[in-house]
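Missing here: one protein chain of the complex. Every other protein chain is in place.
Right, chain A next:
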Amino acid sequence: MIQLCSNDDPPVSFTVPRKAVELSKTIKTMLEDLEGFDMEQTPIPLPNVDAPTLELIVKWVEQHQDDPPPVEKPRVEDDDSDDSDADDDQEPEVVIPEWDKKFLPTDDEQKNQLFKLLNAANYLEIKPLLDIGCKYVADKISGQTVEWVRDYLNMENDYTPEEEAKLKEEIAWAEGL
């Protein structure tokens, strides 16, 4: 068993089976790196994750600890070469499983909790969780207006009116797509 600590004051710690916790690539790498240390006795502090979020993470990894590992696809990043196949890989269809649908904090007032969860999944490198969370957000955003998305994502319109007008012209062509 491995202990994970939240960033709260005082920290809240969770005890998680090693198998489950290894769904997080970040922690898995860390554990592998510290092979030889008695990690069962050393709580791992997670300075980016608060207690409610960590609780969700723990719930999710415990539920999914027996999932078959996802097929890794090497991702070419920032590859400027004109690789004929680089732009070809369509994103595989992500389907949110039933359990996860109920699990995700999807009520509107829980929006920030959802973002915190995705933040944590990103930081802990739990790709399947990140994928279904992002898929949920994308479905939510899909078809909505720019204003709605701004509000939903807590983003501020930081364009000057001039910039905005110019951008509007620049993207006008997309209307017909």
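We take it that a contact is a pair of C-beta atoms (placed from the backbone, for glycine too) under 8 Å apart; a residue touches a chain by one contact, two chains touch by 3 or more; residues count from 1.
Throughout what follows, contacts and distances are computed from a predicted model.
The chain not displayed here is annotated in its UniProt record as "F-box domain-containing protein", chosen from "F-box domain-containing protein", "Eukaryotic translation initiation factor 3 subunit I", "F-box/kelch-repeat protein SKIP4 isoform X1" or "DNA polymerase delta small subunit".
The chain omitted from view is touched by exactly one of A:E40, A:D67 or A:D139, namely A:D139. In the full complex, chain A touches the hidden chain at residues 5, 7-11, 29-30, 33-34, 43-45, 47-48, 75-80, 82, 84, 86-91, 94, 112, 115-116, 118-119, 121-122, 130-131, 133-135, 137-139, 141-143, 146, 149-150, 153-159, 164, 167-177.
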